[in-house]
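Structure below; questions to follow.
With one protein chain removed, the remaining protein chains of the complex are shown where they sit.
Up next is chain A:
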(Lines give C-alpha, C1' and ligand atoms only; values in the text may rest on other atoms or scores of the structure.)
Protein backbone atom coordinates (compact mmCIF):
# COMPACT_ATOMS: atom_id res chain seq x y z
CA UNK A 1 0.00 0.00 0.00
CA UNK A 2 2.79 2.38 0.74
CA UNK A 3 4.38 1.18 -2.43
CA UNK A 4 1.57 2.84 -4.27
CA UNK A 5 1.52 5.80 -1.96
CA UNK A 6 4.04 7.71 -3.92
CA UNK A 7 4.42 5.74 -7.04
CA UNK A 8 4.36 8.76 -9.20
CA UNK A 9 7.19 10.57 -7.57
CA UNK A 10 9.77 7.84 -7.39
CA UNK A 11 9.90 6.77 -11.00
CA UNK A 12 10.05 10.37 -11.96
CA UNK A 13 12.99 10.79 -9.65
CA UNK A 14 14.52 7.66 -11.07
CA UNK A 15 14.25 8.97 -14.52
CA UNK A 16 15.91 12.19 -13.58
CA UNK A 17 18.34 10.63 -11.20
CA UNK A 18 21.17 10.64 -13.62
CA UNK A 19 20.62 14.26 -14.24
CA UNK A 20 22.08 16.70 -11.92
CA UNK A 21 19.94 17.14 -8.86
CA UNK A 22 19.26 20.61 -7.71
CA UNK A 23 19.81 21.55 -4.12
CA UNK A 24 16.12 21.57 -3.43
CA UNK A 25 15.77 18.10 -4.89
CA UNK A 26 18.47 16.77 -2.65
CA UNK A 27 17.00 18.35 0.45
CA UNK A 28 13.61 17.00 -0.50
CA UNK A 29 14.99 13.51 -1.00
CA UNK A 30 16.89 13.62 2.29
CA UNK A 31 13.71 14.73 4.02
CA UNK A 32 11.87 11.93 2.33
CA UNK A 33 14.41 9.44 3.69
CA UNK A 34 13.87 10.87 7.16
CA UNK A 35 10.12 10.75 6.93
CA UNK A 36 10.24 7.16 5.65
CA UNK A 37 12.51 6.22 8.55
CA UNK A 38 10.27 7.91 11.06
CA UNK A 39 7.28 6.09 9.61
CA UNK A 40 8.97 2.70 10.04
CA UNK A 41 9.99 3.53 13.59
CA UNK A 42 6.42 4.49 14.39
CA UNK A 43 4.89 1.23 13.34
CA UNK A 44 5.91 -2.03 11.79
CA UNK A 45 3.15 -1.45 9.33
CA UNK A 46 5.37 0.87 7.41
CA UNK A 47 8.17 -1.66 7.26
CA UNK A 48 8.07 -1.67 3.50
CA UNK A 49 9.56 1.80 3.62
CA UNK A 50 12.89 0.06 4.20
CA UNK A 51 12.81 -1.11 0.60
CA UNK A 52 12.22 2.44 -0.50
CA UNK A 53 15.10 3.63 1.63
CA UNK A 54 17.30 0.92 0.18
CA UNK A 55 16.30 2.14 -3.24
CA UNK A 56 17.25 5.68 -2.29
CA UNK A 57 20.68 4.34 -1.39
CA UNK A 58 21.09 3.28 -4.99
CA UNK A 59 23.80 4.51 -7.29
CA UNK A 60 21.57 6.87 -9.20
CA UNK A 61 20.97 9.17 -6.27
CA UNK A 62 23.10 12.00 -5.10
CA UNK A 63 25.71 11.17 -2.52
CA UNK A 64 24.01 13.07 0.23
CA UNK A 65 20.87 11.07 -0.29
CA UNK A 66 22.76 7.80 -0.29
CA UNK A 67 24.59 8.90 2.80
CA UNK A 68 21.32 9.69 4.57
CA UNK A 69 19.76 6.48 3.33
CA UNK A 70 22.45 4.11 4.53
CA UNK A 71 22.53 5.73 7.89
CA UNK A 72 18.79 5.50 8.11
CA UNK A 73 18.98 1.83 7.21
CA UNK A 74 21.63 1.28 9.86
CA UNK A 75 19.42 2.88 12.47
CA UNK A 76 16.41 0.88 11.41
CA UNK A 77 18.31 -2.39 11.50
CA UNK A 78 19.64 -1.47 14.92
CA UNK A 79 16.05 -0.79 15.95
CA UNK A 80 14.89 -4.19 14.81
CA UNK A 81 18.00 -5.84 16.18
CA UNK A 82 17.37 -4.36 19.58
CA UNK A 83 13.80 -5.58 19.43
CA UNK A 84 15.19 -9.02 18.74
CA UNK A 85 13.38 -9.30 15.52
CA UNK A 86 16.44 -10.37 13.62
CA UNK A 87 17.98 -13.02 15.78
CA UNK A 88 18.02 -16.64 14.73
CA UNK A 89 15.58 -17.50 17.45
CA UNK A 90 13.07 -15.31 15.75
CA UNK A 91 13.79 -17.03 12.46
CA UNK A 92 13.13 -20.39 13.91
CA UNK A 93 10.26 -19.19 16.04
CA UNK A 94 6.91 -20.72 15.79
CA UNK A 95 5.27 -17.46 15.21
CA UNK A 96 4.88 -17.46 11.49
CA UNK A 97 4.63 -13.72 11.21
CA UNK A 98 7.69 -13.21 13.32
CA UNK A 99 9.59 -15.77 11.31
CA UNK A 100 8.51 -14.21 8.09
CA UNK A 101 9.49 -10.79 9.34
CA UNK A 102 12.82 -12.03 10.60
CA UNK A 103 13.60 -13.75 7.33
CA UNK A 104 12.57 -10.68 5.40
CA UNK A 105 14.65 -8.47 7.65
CA UNK A 106 17.68 -10.69 7.30
CA UNK A 107 17.30 -10.60 3.57
CA UNK A 108 17.11 -6.86 3.69
CA UNK A 109 20.12 -6.82 5.98
CA UNK A 110 22.13 -8.94 3.57
CA UNK A 111 21.36 -6.61 0.71
CA UNK A 112 22.23 -3.66 2.95
CA UNK A 113 25.63 -5.18 3.70
CA UNK A 114 26.20 -5.89 0.03
CA UNK A 115 25.31 -2.32 -0.70
CA UNK A 116 27.79 -1.09 1.87
CA UNK A 117 30.50 -3.26 0.40
CA UNK A 118 29.71 -1.82 -2.97
CA UNK A 119 29.82 1.65 -1.60
CA UNK A 120 33.43 1.07 -0.53
CA UNK A 121 34.17 1.08 -4.21
CA UNK A 122 32.46 4.39 -5.09
CA UNK A 123 34.34 7.39 -6.20
CA UNK A 124 33.07 9.58 -3.39
CA UNK A 125 35.40 9.57 -0.44
CA UNK A 126 32.86 10.52 2.18
CA UNK A 127 30.59 7.69 1.12
CA UNK A 128 33.51 5.29 1.09
CA UNK A 129 34.52 6.31 4.56
CA UNK A 130 30.93 6.18 5.78
CA UNK A 131 30.55 2.71 4.37
CA UNK A 132 33.74 1.52 6.06
CA UNK A 133 32.58 3.04 9.30
CA UNK A 134 29.22 1.33 9.09
CA UNK A 135 30.86 -1.95 8.21
CA UNK A 136 33.03 -1.70 11.28
CA UNK A 137 29.95 -0.86 13.25
CA UNK A 138 28.15 -3.88 11.95
CA UNK A 139 31.20 -6.01 12.67
CA UNK A 140 31.03 -4.94 16.27
CA UNK A 141 27.33 -5.73 16.46
CA UNK A 142 27.60 -9.13 14.81
CA UNK A 143 30.60 -9.96 17.00
CA UNK A 144 28.49 -9.29 20.04
CA UNK A 145 25.78 -11.54 18.61
CA UNK A 146 28.30 -14.22 17.91
CA UNK A 147 29.65 -14.16 21.40
CA UNK A 148 26.18 -14.68 22.74
CA UNK A 149 26.06 -17.91 20.82
CA UNK A 150 29.67 -18.94 21.39
CA UNK A 151 31.53 -17.22 24.23
CA UNK A 152 34.94 -18.32 22.85
CA UNK A 153 34.55 -16.39 19.64
CA UNK A 154 34.65 -12.73 20.25
CA UNK A 155 35.12 -11.35 16.75
CA UNK A 156 32.96 -11.92 13.72
CA UNK A 157 35.88 -12.37 11.36
CA UNK A 158 33.78 -13.95 8.69
CA UNK A 159 31.99 -10.68 8.31
CA UNK A 160 35.10 -8.57 8.75
CA UNK A 161 37.17 -10.44 6.19
CA UNK A 162 34.58 -9.63 3.57
CA UNK A 163 34.90 -5.96 4.42
CA UNK A 164 38.68 -6.04 4.44
CA UNK A 165 38.82 -7.86 1.17
CA UNK A 166 36.55 -5.33 -0.36
CA UNK A 167 38.35 -2.34 1.10
CA UNK A 168 41.76 -3.47 -0.06
CA UNK A 169 40.93 -4.82 -3.46
CA UNK A 170 38.20 -2.49 -4.60
CA UNK A 171 40.09 0.41 -6.01
CA UNK A 172 43.17 2.41 -5.34
CA UNK A 173 42.87 4.59 -2.33
CA UNK A 174 42.73 8.30 -2.54
CA UNK A 175 44.76 10.31 -0.10
CA UNK A 176 41.83 11.34 2.04
CA UNK A 177 40.40 7.86 2.07
CA UNK A 178 43.77 6.46 3.01
CA UNK A 179 44.02 8.79 5.93
CA UNK A 180 40.49 8.21 7.22
CA UNK A 181 40.33 4.48 6.65
CA UNK A 182 43.68 3.82 8.22
CA UNK A 183 42.61 5.90 11.20
CA UNK A 184 39.65 3.59 11.53
CA UNK A 185 41.47 0.34 10.89
CA UNK A 186 44.68 0.90 12.78
CA UNK A 187 43.45 2.73 15.82
CA UNK A 188 41.87 -0.10 17.71
CA UNK A 189 44.20 -2.91 18.65
CA UNK A 190 41.74 -5.71 18.02
CA UNK A 191 40.69 -4.40 14.63
CA UNK A 192 44.32 -4.03 13.64
CA UNK A 193 45.08 -7.56 14.77
CA UNK A 194 42.28 -9.02 12.72
CA UNK A 195 43.16 -6.72 9.84
CA UNK A 196 46.63 -8.26 9.58
CA UNK A 197 45.24 -11.73 9.98
CA UNK A 198 42.71 -11.13 7.28
CA UNK A 199 45.16 -9.45 4.95
CA UNK A 200 47.45 -12.44 5.28
CA UNK A 201 44.62 -14.73 4.48
CA UNK A 202 43.45 -12.62 1.57
CA UNK A 203 46.91 -12.39 0.03
CA UNK A 204 47.43 -16.09 0.37
CA UNK A 205 44.10 -16.80 -1.25
CA UNK A 206 44.72 -14.38 -4.05
CA UNK A 207 48.18 -15.75 -4.71
CA UNK A 208 46.91 -19.29 -4.72
CA UNK A 209 44.05 -18.36 -6.96
CA UNK A 210 46.04 -16.57 -9.50
CA UNK A 211 48.77 -18.50 -11.14
CA UNK A 212 49.82 -15.28 -12.79
CA UNK A 213 51.54 -14.28 -9.59
CA UNK A 214 54.83 -15.94 -10.45
CA UNK A 215 55.24 -14.39 -13.86
CA UNK A 216 54.38 -11.10 -12.24
CA UNK A 217 57.26 -11.52 -9.88
CA UNK A 218 59.63 -12.19 -12.71
CA UNK A 219 58.30 -9.23 -14.49
CA UNK A 220 59.02 -7.15 -11.47
CA UNK A 221 62.63 -8.08 -11.45
CA UNK A 222 63.01 -7.22 -15.06
CA UNK A 223 61.32 -3.95 -14.49
CA UNK A 224 63.59 -3.17 -11.61
CA UNK A 225 66.59 -3.45 -13.82
CA UNK A 226 65.13 -1.18 -16.38
CA UNK A 227 63.96 1.25 -13.76
CA UNK A 228 67.50 1.99 -12.75
CA UNK A 229 67.90 4.00 -15.85
CA UNK A 230 65.00 6.37 -15.56
CA UNK A 231 64.35 6.31 -11.87
CA UNK A 232 61.18 8.28 -12.10
CA UNK A 233 58.06 8.19 -10.02
CA UNK A 234 55.92 7.61 -13.02
CA UNK A 235 55.18 3.91 -13.08
CA UNK A 236 54.62 2.81 -16.63
CA UNK A 237 53.82 -0.79 -15.89
CA UNK A 238 51.57 -0.38 -12.91
CA UNK A 239 49.52 -3.56 -12.65
CA UNK A 240 45.88 -2.78 -12.40
CA UNK A 241 44.91 -6.19 -11.15
CA UNK A 242 43.47 -7.25 -7.85
CA UNK A 243 46.93 -8.17 -6.73
CA UNK A 244 48.29 -4.87 -7.83
CA UNK A 245 45.61 -2.94 -6.01
CA UNK A 246 46.05 -5.09 -2.98
CA UNK A 247 49.77 -4.45 -2.97
CA UNK A 248 49.31 -0.78 -3.43
CA UNK A 249 46.68 -0.40 -0.72
CA UNK A 250 48.38 -2.63 1.76
CA UNK A 251 51.47 -0.54 1.29
CA UNK A 252 49.59 2.35 2.83
CA UNK A 253 49.06 0.24 5.91
CA UNK A 254 52.79 -0.29 6.16
CA UNK A 255 53.42 3.36 5.59
CA UNK A 256 50.95 4.51 8.19
CA UNK A 257 51.88 1.94 10.73
CA UNK A 258 53.17 3.09 14.08
CA UNK A 259 55.22 1.10 16.50
CA UNK A 260 53.06 -1.59 18.11
CA UNK A 261 52.54 -1.52 21.83
CA UNK A 262 55.45 -3.43 23.27
CA UNK A 263 53.74 -5.18 26.15
CA UNK A 264 50.40 -6.75 26.80
CA UNK A 265 49.43 -4.02 29.21
CA UNK A 266 49.89 -1.39 26.58
CA UNK A 267 47.10 -2.91 24.54
CA UNK A 268 44.21 -0.83 25.74
CA UNK A 269 42.23 0.36 22.77
CA UNK A 270 39.62 -2.08 21.67
CA UNK A 271 36.57 -1.86 19.56
CA UNK A 272 34.88 -4.66 21.42
CA UNK A 273 33.96 -4.14 25.02
CA UNK A 274 37.09 -5.02 26.97
CA UNK A 275 35.24 -7.04 29.63
CA UNK A 276 33.81 -9.34 27.04
CA UNK A 277 37.25 -10.43 25.85
CA UNK A 278 38.55 -13.46 27.71
CA UNK A 279 41.94 -12.94 29.39
CA UNK A 280 43.81 -15.52 27.41
CA UNK A 281 42.60 -14.35 24.07
CA UNK A 282 45.06 -13.75 21.24
CA UNK A 283 44.09 -10.13 20.92
CA UNK A 284 45.55 -9.41 24.32
CA UNK A 285 49.05 -10.70 23.53
CA UNK A 286 51.48 -8.17 22.15
CA UNK A 287 53.64 -10.87 20.62
CA UNK A 288 50.61 -12.24 18.85
CA UNK A 289 50.16 -8.88 17.22
CA UNK A 290 53.73 -8.93 16.05
CA UNK A 291 53.35 -12.40 14.69
CA UNK A 292 50.24 -11.43 12.82
CA UNK A 293 52.11 -8.51 11.36
CA UNK A 294 55.10 -10.70 10.46
CA UNK A 295 52.85 -13.08 8.62
CA UNK A 296 51.27 -10.19 6.83
CA UNK A 297 54.60 -8.68 5.80
CA UNK A 298 56.04 -11.95 4.59
CA UNK A 299 52.99 -12.61 2.52
CA UNK A 300 52.86 -9.04 1.33
CA UNK A 301 56.38 -9.28 0.01
CA UNK A 302 55.27 -12.20 -2.14
CA UNK A 303 52.91 -9.89 -3.98
CA UNK A 304 53.92 -8.57 -7.39
CA UNK A 305 55.20 -5.15 -6.39
CA UNK A 306 55.81 -2.53 -9.00
CA UNK A 307 59.40 -1.21 -9.00
CA UNK A 308 58.32 2.08 -7.43
CA UNK A 309 56.36 0.27 -4.76
CA UNK A 310 59.21 -2.13 -4.22
CA UNK A 311 61.57 0.76 -3.52
CA UNK A 312 59.05 2.42 -1.29
CA UNK A 313 58.70 -0.76 0.74
CA UNK A 314 62.45 -0.99 1.02
CA UNK A 315 62.54 2.55 2.28
CA UNK A 316 60.00 1.64 4.97
CA UNK A 317 61.95 -1.34 6.16
CA UNK A 318 63.92 0.32 8.88
CA UNK A 319 61.36 2.72 10.18
CA UNK A 320 58.15 0.69 10.06
CA UNK A 321 58.63 -2.93 9.27
CA UNK A 322 61.65 -4.31 11.07
CA UNK A 323 60.80 -2.86 14.51
CA UNK A 324 57.32 -4.36 14.40
CA UNK A 325 58.33 -7.79 13.33
CA UNK A 326 58.46 -10.72 15.68
CA UNK A 327 61.60 -11.96 13.99
CA UNK A 328 63.19 -9.63 11.45
CA UNK A 329 65.53 -12.35 10.32
CA UNK A 330 62.67 -13.72 8.35
CA UNK A 331 63.21 -10.79 6.02
CA UNK A 332 66.71 -11.97 5.28
CA UNK A 333 65.91 -13.75 2.05
CA UNK A 334 63.98 -10.83 0.71
CA UNK A 335 66.59 -8.30 1.68
CA UNK A 336 69.61 -10.19 0.41
CA UNK A 337 67.78 -10.77 -2.80
CA UNK A 338 67.07 -7.05 -3.05
CA UNK A 339 70.60 -6.15 -2.13
CA UNK A 340 71.95 -8.44 -4.81
CA UNK A 341 69.88 -6.84 -7.49
CA UNK A 342 72.20 -3.90 -7.87
CA UNK A 343 71.34 -0.36 -8.74
CA UNK A 344 69.20 1.83 -6.58
CA UNK A 345 67.32 -1.18 -5.20
CA UNK A 346 70.52 -2.31 -3.60
CA UNK A 347 71.11 1.10 -2.19
CA UNK A 348 67.72 1.02 -0.54
CA UNK A 349 68.08 -2.49 0.74
CA UNK A 350 71.44 -1.62 2.15
CA UNK A 351 70.10 0.05 5.22
CA UNK A 352 67.84 -2.81 6.15
CA UNK A 353 70.58 -5.32 5.51
CA UNK A 354 72.85 -3.31 7.68
CA UNK A 355 70.26 -3.21 10.44
CA UNK A 356 69.93 -6.96 10.25
CA UNK A 357 73.69 -7.39 10.38
CA UNK A 358 74.16 -4.94 13.19
CA UNK A 359 71.17 -5.78 15.35
CA UNK A 360 69.90 -9.15 14.38
CA UNK A 361 73.03 -11.16 13.86
CA UNK A 362 72.70 -11.60 10.19
CA UNK A 363 75.90 -13.05 8.84
CA UNK A 364 76.50 -11.47 5.50
CA UNK A 365 79.71 -12.53 3.82
CA UNK A 366 81.50 -10.09 1.53
CA UNK A 367 79.40 -7.19 2.67
CA UNK A 368 82.06 -4.66 1.76
CA UNK A 369 82.80 -6.34 -1.51
CA UNK A 370 79.17 -6.02 -2.44
CA UNK A 371 79.20 -2.51 -1.20
CA UNK A 372 82.18 -1.84 -3.40
CA UNK A 373 80.29 -3.12 -6.37
CA UNK A 374 77.41 -0.83 -5.63
CA UNK A 375 79.64 1.96 -6.82
CA UNK A 376 78.77 2.21 -10.44
CA UNK A 377 78.38 5.16 -12.75
CA UNK A 378 74.80 5.73 -11.75
CA UNK A 379 75.42 5.88 -8.05
CA UNK A 380 76.18 9.57 -8.07
CA UNK A 381 73.21 10.34 -10.24
CA UNK A 382 70.42 8.63 -8.33
CA UNK A 383 68.32 10.54 -5.91
CA UNK A 384 68.95 8.25 -2.94
CA UNK A 385 72.54 9.42 -3.09
CA UNK A 386 72.62 11.25 0.20
CA UNK A 387 70.77 8.46 2.00
CA UNK A 388 73.37 6.03 0.72
CA UNK A 389 76.33 8.16 1.66
CA UNK A 390 75.06 8.66 5.17
CA UNK A 391 75.08 4.90 5.54
CA UNK A 392 78.31 4.46 3.65
CA UNK A 393 79.97 6.95 5.94
CA UNK A 394 78.75 4.86 8.84
CA UNK A 395 80.17 1.64 7.36
CA UNK A 396 83.50 3.26 6.73
CA UNK A 397 83.82 4.38 10.32
CA UNK A 398 84.71 0.83 11.21
CA UNK A 399 88.24 0.53 12.43
CA UNK A 400 88.65 -2.95 11.06
CA UNK A 401 88.65 -2.14 7.40
CA UNK A 402 91.82 -3.05 5.53
CA UNK A 403 93.70 -0.26 3.83
CA UNK A 404 93.43 -1.77 0.37
CA UNK A 405 89.67 -1.62 0.70
CA UNK A 406 89.68 2.01 1.75
CA UNK A 407 92.02 2.86 -1.08
CA UNK A 408 89.83 1.01 -3.54
CA UNK A 409 86.77 2.86 -2.35
CA UNK A 410 88.55 6.19 -2.54
CA UNK A 411 89.89 5.55 -5.97
CA UNK A 412 86.61 4.33 -7.33
CA UNK A 413 84.67 7.21 -5.84
CA UNK A 414 87.04 9.72 -7.32
CA UNK A 415 86.92 8.06 -10.68
CA UNK A 416 83.16 8.16 -10.63
CA UNK A 417 83.22 11.76 -9.43
CA UNK A 418 84.77 12.73 -12.75
CA UNK A 419 81.38 12.19 -14.32
CA UNK A 420 79.26 13.11 -11.35
CA UNK A 421 77.02 16.12 -10.93
CA UNK A 422 78.43 18.86 -8.67
CA UNK A 423 76.35 17.88 -5.68
CA UNK A 424 77.83 14.38 -5.69
CA UNK A 425 81.36 15.65 -6.13
CA UNK A 426 80.82 17.83 -3.12
CA UNK A 427 80.07 14.70 -1.10
CA UNK A 428 82.99 12.77 -2.50
CA UNK A 429 85.83 15.17 -1.87
CA UNK A 430 85.29 15.78 1.86
CA UNK A 431 84.62 12.08 2.27
CA UNK A 432 87.91 11.21 0.61
CA UNK A 433 89.60 13.75 2.82
CA UNK A 434 88.16 12.15 5.92
CA UNK A 435 89.20 8.72 4.71
CA UNK A 436 92.75 9.89 4.09
CA UNK A 437 92.89 11.37 7.56
CA UNK A 438 91.49 8.21 9.11
CA UNK A 439 93.76 5.91 7.17
CA UNK A 440 97.09 7.67 6.78
CA UNK A 441 98.42 4.69 4.86
CA UNK A 442 96.22 5.84 2.04
CA UNK A 443 98.10 9.11 1.78
CA UNK A 444 100.21 7.50 -0.93
CA UNK A 445 97.24 8.11 -3.16
CA UNK A 446 97.92 11.80 -3.16
CA UNK A 447 101.54 11.84 -2.17
CA UNK A 448 103.95 9.13 -3.19
CA UNK A 449 107.58 9.61 -2.27
CA UNK A 450 109.06 6.65 -4.10
CA UNK A 451 108.65 8.12 -7.53
CA UNK A 452 108.17 5.01 -9.53
CA UNK A 453 106.56 6.32 -12.62
CA UNK A 454 103.59 4.39 -13.82
CA UNK A 455 102.80 4.23 -17.47
CA UNK A 456 99.16 3.66 -16.94
CA UNK A 457 96.89 3.88 -13.99
CA UNK A 458 97.33 0.50 -12.26
CA UNK A 459 93.88 0.79 -10.75
CA UNK A 460 91.39 -1.47 -12.44
CA UNK A 461 88.03 0.16 -12.40
CA UNK A 462 86.13 -2.91 -13.56
CA UNK A 463 87.65 -5.36 -11.11
CA UNK A 464 84.94 -6.55 -8.81
CA UNK A 465 87.21 -7.58 -6.01
CA UNK A 466 88.62 -4.51 -4.29
CA UNK A 467 91.60 -6.55 -3.17
CA UNK A 468 92.65 -7.01 -6.75
CA UNK A 469 91.90 -3.50 -7.94
CA UNK A 470 95.44 -2.30 -7.14
CA UNK A 471 94.16 1.01 -5.87
CA UNK A 472 97.08 1.50 -3.51
CA UNK A 473 99.51 1.59 -6.40
CA UNK A 474 97.67 4.38 -8.09
CA UNK A 475 97.46 8.11 -7.65
CA UNK A 476 94.40 10.32 -7.38
CA UNK A 477 94.76 12.20 -10.65
CA UNK A 478 91.02 12.59 -10.57
CA UNK A 479 91.31 15.02 -7.71
CA UNK A 480 93.71 17.12 -9.72
CA UNK A 481 91.31 17.03 -12.63
CA UNK A 482 88.50 18.15 -10.37
CA UNK A 483 90.57 21.13 -9.35
CA UNK A 484 89.59 22.54 -12.71
CA UNK A 485 85.90 21.87 -12.30
CA UNK A 486 83.58 24.52 -13.62
CA UNK A 487 81.79 24.88 -10.32
CA UNK A 488 83.99 27.18 -8.24
CA UNK A 489 83.23 25.59 -4.88
CA UNK A 490 84.30 22.19 -6.13
CA UNK A 491 87.51 23.55 -7.54
CA UNK A 492 88.18 25.11 -4.16
CA UNK A 493 87.36 21.97 -2.21
CA UNK A 494 89.53 19.90 -4.54
CA UNK A 495 92.48 22.03 -3.54
CA UNK A 496 92.31 20.92 0.08
CA UNK A 497 94.47 17.96 -0.90
CA UNK A 498 97.17 20.27 -2.04
CA UNK A 499 97.27 22.35 1.10
CA UNK A 500 98.51 21.19 4.44
CA UNK A 501 95.90 18.76 5.66
CA UNK A 502 95.66 20.11 9.15
CA UNK A 503 91.91 19.88 9.53
CA UNK A 504 90.99 16.72 11.41
CA UNK A 505 88.01 16.08 9.17
CA UNK A 506 84.92 17.46 7.56
CA UNK A 507 81.43 17.01 8.82
CA UNK A 508 79.88 15.08 5.99
CA UNK A 509 76.39 16.20 6.92
CA UNK A 510 77.23 19.65 5.61
CA UNK A 511 77.74 18.27 2.15
CA UNK A 512 75.12 15.60 1.78
CA UNK A 513 72.04 17.50 0.80
CA UNK A 514 73.14 19.62 -2.10
CA UNK A 515 71.07 19.77 -5.24
CA UNK A 516 71.41 21.79 -8.37
CA UNK A 517 68.97 24.27 -6.89
CA UNK A 518 70.79 25.04 -3.69
CA UNK A 519 74.13 24.92 -5.43
CA UNK A 520 72.79 27.53 -7.77
CA UNK A 521 71.87 29.59 -4.74
CA UNK A 522 75.45 29.52 -3.56
CA UNK A 523 76.75 31.10 -6.74
CA UNK A 524 73.78 33.31 -7.48
CA UNK A 525 73.81 36.86 -6.19
CA UNK A 526 70.29 38.12 -5.66
CA UNK A 527 71.07 41.78 -6.03
CA UNK A 528 74.35 42.66 -7.58
CA UNK A 529 76.41 45.37 -5.98
CA UNK A 530 79.54 45.18 -8.05
CA UNK A 531 79.54 45.35 -11.79
CA UNK A 532 80.59 41.96 -13.08
CA UNK A 533 83.55 42.12 -15.41
CA UNK A 534 83.01 42.16 -19.15
CA UNK A 535 85.19 40.66 -21.81
CA UNK A 536 87.73 43.24 -22.75
CA UNK A 537 87.30 42.28 -26.36
CA UNK A 538 83.86 41.64 -27.69
CA UNK A 539 83.53 40.31 -31.17
CA UNK A 540 81.50 42.32 -33.65
CA UNK A 541 78.98 39.58 -34.34
CA UNK A 542 77.05 37.33 -32.04
CA UNK A 543 78.09 34.15 -33.82
CA UNK A 544 81.44 34.41 -35.48
CA UNK A 545 82.02 32.74 -38.77
CA UNK A 546 83.64 29.37 -38.30
CA UNK A 547 83.17 29.03 -34.58
CA UNK A 548 81.75 25.68 -33.42
CA UNK A 549 78.19 26.91 -33.06
CA UNK A 550 78.27 28.21 -36.57
CA UNK A 551 79.81 25.02 -37.88
CA UNK A 552 77.53 22.63 -36.08
CA UNK A 553 74.17 24.29 -36.40
CA UNK A 554 72.15 25.99 -39.04
CA UNK A 555 69.66 28.60 -38.06
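Just so it is clear, a residue touches a chain if its C-beta (ideal position, glycine included) is under 8 Å from a C-beta of that chain, and two chains touch if they have at least 3 such contacts; residues count from 1.
Throughout what follows, contacts and distances are computed from a predicted model.
Q: Pick from "ATP-dependent DNA helicase II subunit 1", "Nop14-like protein", "DNA-directed RNA polymerase RpoA/D/Rpb3-type domain-containing protein" or "Elongator complex protein 4" the UniProt protein name of the chain that isn't shown here.
A: "Nop14-like protein"
Q: In the full complex, which of A:84, A:278 or A:488 touches the chain missing from this view?
A: Considering all chains, including the one not shown, the answer is A:488.
Q: Among A:111, A:174, A:438 or A:475, exactly one should touch the missing chain; which is it?
A: In the complete complex, the chain left out is touched by residue A:475.
Q: Using the touch definition up top, pick the residue from A:51, A:98, A:418 or A:508 that touches the left-out chain.
A: A:418
Q: Which positions on chain A touch the chain that was left off?
A: Spelled out for chain A, the touching residues are 228-231, 376-378, 380-381, 415, 418-422, 443, 445-449, 451-457, 461-462, 475-482, 484-488, 491, 497-498, 500-501, 516-517, 519-520, 523-528, 530-536, 538-543, 547-549, 551-555.
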